[in-house]
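As you look at this complex, bear in mind that one protein chain is not there, while each of the others sits in place.
All chains are identified by letter, namely A, B and C, in their written order; residue positions are counted from 1 within each chain.
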Amino acid sequence: MSTMVANNKRSFGSTLWDYLTTVDHKKIAILYLVAGGFFFIIGGLEALAIRWQLVKPMNDFVSAGLYNELITMHGTTMIFLAAMPLIFAFMNAVVPLQIGARDVAFPFLNSLGFWLFLFGGIMLNVGWITGGAADAGWTAYAPLSTTSPGEGVDYYVLGLQISGAGTLIGGINFLVTIVNMRAPGMTYMRMPLFTWTAFVASALILFAFPALTVGLFLMMFDRLFGSGFFDPNMGGNSVIWQHLFWIFGHPEVYILALPAFGIFSEIISTFSRKRLFGYSAMVFATVLIGFLGFMVWAHHMFTVGMGPAANSIFAVATMAIAIPTGIKIFNWLFTLWGGNIQINTPMLWSLGFIPTFTLGGMTGVMVAAASADYQFHDSYFVVAHFHYVIVGGVVFALFAATHYWWPKMFGKILNDTLGKVTFWLFFIGFHLTFFIQHFLGLMGMPRRYWVFLEDQGLDLGNAISTTGAFLMGLGTIVLLYNIVVTSVKGEKVGSDPWDARTLEWAIPSPPPFYNFKQLPLVRGLDPLWIEKTEGRKGMTPAEPISDIHMPNNSFLPFVMSLGFFIAGFGFIYQKYDLVWLSLVFIGMGIALGAMLMRSVKDDLGYHIHKEDLVKEAKE
Amino acid sequence: MAEKTSLHPAQLDYEKQKRKEEMKQQVITFALMIIFTIIAFSMVIAELNKLFVIPVIFVLAAVQVGFQLYYFMHMSHKGHEMPAFMLYGGVFAAFLTILALAALVWW
Amino acid sequence: MSEHDVLNPKQMPLNPEKATLEGKNKFIGFWFFLGGETVLFASLFGTYLALNGSTNGGSSSQELFGLELVFIMTMLLLTSSLTSVYAMYHMKNNEFKKMQIWLGITVALGIGFLCFEIYEFYHYIHHYEFTMRSSAFGSAFYTLVGFHGGHVVFGLSWIIALMIRNAKRGLNLYNAPKFYIASLYWHFIDVVWVFIFTVVYLMGVL
């Protein structure tokens, strides 16, 4: 069986093939990072178009139909194709390293998850070319979505179905990885907080996504096969969709937020040079947020007419989430307390996060008050709330993580000055854009408004908001510039540039493809820090050098995803002409054939031999 | 990474014996499941009072499912803590979902 | 590499399905997946419960459902659950042939179930003109029961594929976990059916 791959200069073709077939979690992380980053820019450009349309009253920059497509695709893209994949990027890059594993539990499925997400994401956007993207809002409420003409919403349904399957697979993969693959000594209560949050977020994925899957199936049947789940004329009930969507949708926001909290926990502790204050309370709070997150979905439906009893119950349950979240905020503050706080770019984002997210959480509690939400709901107040938590929580975390883990992923450090410029542009732009929106909402501006009328006192606020959005754009461009400059010029860094605490910093940057030559022995929380304080350079190995088992690369994940992608078109266009059903058969044939091949052909992987590892160490 | 330690023949016999015992239990479980099913069906066919029948058939179903999980799927064995945890997580989410959607009817 | 060789009784680990790390991962991962499936079916059941009265003037559950067929189907599926327990029993004892036989019986029972289900759908469609498009109730009924039927089809194909693929090779530590989780899947299908016959059929004729 083969051994090491010679890592010399390779042709473009072979690099491409390598990425198309890779099952290495670190390369998959890069794939997620690039794809997620790409979709973030798309979603951001859509946001800029939205804001430009709203710069003045009765503007006619875009038409009503196009505007509706823009907001729908902005929301969908940002949540499903930008924020989630970027979080998956860091989970892939970091979690196996943090628990001292050589790879994830299912490398093949990991790759399948990525390709399903990517093809799903492309599918979602195909509508732009074929005459109209989805236009029923990212929440796709029936019957607006079921009666929306054209294929836009069909692309939404099938695109999300495909990428959702990818996410579910990814979630299970992380759960099993964390349960089964921890290095010797890495007990649950020694896991870094990012790993913990990844764990809970994955559990949320496992329980939340099936509801979306079903919802999407029902919508697909309604739109494409004439069923009547949401059609009042057939006895259907449109509120079922809302429940299914939010049973998924609310946990979804914590799927995004929890790993973000994990990222901040790592960064704040590293740059305060202190262990995380109240580690066990933090873990407890994480689990509690995950649990409570399932019991509050109807707070998105206060005005649906569920009656005062249901509204009250869900209002109070929702408010309860403020408690574990508060525990987190205060523990971060007390991690800083008494520390030796070094303020560089990752830390700047983390510090900016605390007041921003607190504000967003507070407006969250305000909208959770059902009788107040009658005013807030579906107004710009809600838009302000969720951008404060999503941008101020999740996007800030992603920027922070990018700066923090870049050296680990690529071996080079991003320029700190440029990083700070990005931060200040984005931070100021952000507050300019969204703070004023609280007031716009209360002053009577509903969301998803293509135009607002003159003389309603909304002009100034909207103009300010638009200005801010462009500052955010500028900040993002500086980041992109930083990335380019660093990749070209940046200096190589060692394994532990931040003097950090967790296991990922114990191995070279970027790590070798087998991660740990010898699995490390973990002796407590912040294992690397423990070793460092005791004067050792690195981790003590838990095993002698021996053969390492590695999985084989595979092209099948790509093929399977492509199969589903093709079948998707068949499903959509058969509503016009049954001939298109042939595409369903072709696509499903490809996908199922690839699946069969996978299960029939043994894939035993290969071994890196002990001798080679020893030899490499000497070089 | 196989556990290459092969078992002592005596131990192997013991294990085999234990499995055999267990297999007997499985058959009894199965018999119970069949009986429960028959009870459920006959109660419905006998057209007893609805308010009585519905809860009873639900309980019968739940017990049957418990049998499946704990005996047929071995959730009672050790090494199933995580599976049980995640399954009950699913049951919890499932319960809320059904409650919400079923409540729509009376709302 | 011994882990991929055919097992002989002497090197038989206690639980061949969990003897390797890959096996353990598959085992845990599959259970987690079943946790997710629980929510999936719950969403379908919830939808069904919300819509089972919405017949829109068309056929109602009382008019449609008969219990004889369902009873037979239930018996078939419950029995197939037991036979797959037997199959796993023989797997653990490393009796490959017997395992294959019991799996074969399981598959036969499953196919029997499926035939009845197809007949049932056919009957509703042709004698009552009751389809997915008749009413919200029709949509919910076919989707819930159809999803279960789809699971049966998938489970059968999976077990058959495993049986054929490994017929010549016998049991080893690489395929033991595959057999094991396929049987877990089969039990889960049975679990779902227990709720279907209770919620859909028994409550439906009441």
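Everything that follows uses one rule, which is that a residue touches a chain if its C-beta (ideal position, glycine included) is under 8 Å from a C-beta of that chain, and two chains touch if they have at least 3 such contacts.
Note that contacts and distances are computed from a predicted model.
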Listed names "ABC transporter permease", "Dihydroorotate dehydrogenase", "Cytochrome c oxidase subunit 2" or "Na+/H+ antiporter subunit B", with the criterion being the UniProt name of the chain not displayed: "Cytochrome c oxidase subunit 2"
Shown chains touched by the chain that is not drawn here: A
Residue among A:Gln456, A:Ser487, A:Ser546 or A:Ser582 touching the omitted chain: A:Gln456
Contact residue for the chain not shown (choose from A:Gln342, A:Ser487, A:Ser546 or A:Ser582): A:Gln342
Of A:Leu418, A:Met443, A:Leu521 or A:Leu592, the residue in touch with the unshown chain: A:Met443
Of A:Ala49, A:Leu204 or A:Leu359, the one touching the omitted chain in the full complex: A:Leu359
Options A:Met319, A:Val493 or A:Ala542, residue touching the unrepresented chain: A:Met319
Where the missing chain touches chain A, by residue: 63-65, 68, 136-137, 141, 143-144, 147, 232, 236-239, 272-275, 277-281, 303-305, 307-308, 311-312, 315-316, 319-320, 322-323, 326-327, 329-331, 333-334, 336-343, 351, 354-355, 358-359, 362-363, 365-366, 369-375, 377-379, 439, 442-444, 446-453, 455-458, 461, 533
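In the analysis below, only the chains that are shown with their structure count from here on.
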Touch-based graph of the chains, sorted into line, ring, star, complete or other: complete
More contacts between chains, A-B or A-C: A-C
Chain with minimal offset from the mean of all protein Cα atoms: A
Distance from the mean Cα position of chain C to that of chain A, given in whole angstrom: 33
Chain A-chain B separation of Cα centroids, rounded to whole Å: 36
Junction residues of chain B - those touching two or more other chains: 1, 82, 86, 89-90, 93, 97, 100-101, 104
Junction residues of chain A, two or more chains touched: 175, 179, 206-208, 211, 237, 240, 243-244, 247
Parts of chain B lying in touch with chain C, wherever the complex brings them together: 1-7, 12, 15-16, 19, 23, 26-27, 30, 33-34, 37, 40-41, 44-45, 50, 53-54, 57-58, 60-61, 64-65, 68-69, 72-73, 79-80, 82-83, 86-87, 89-91, 93-95, 97-102, 104-105
Complex interface listing, chain C residues touching chain A: 1, 4, 21, 24-25, 28-29, 32-33, 35-37, 39-40, 43-44, 46-47, 50-51, 54-56, 132-133, 135-140, 142-143, 158, 161-162, 165, 174, 178
Chain C to chain B touching residues, read off their complex: 2-3, 9-15, 18-21, 27-28, 31-32, 34-39, 41-43, 45-47, 49-50, 53, 67, 71, 74-75, 78-79, 81-82, 84-86, 89, 92-93, 173, 184, 187-188, 190-191, 194-195, 197-198, 202-203, 205-206
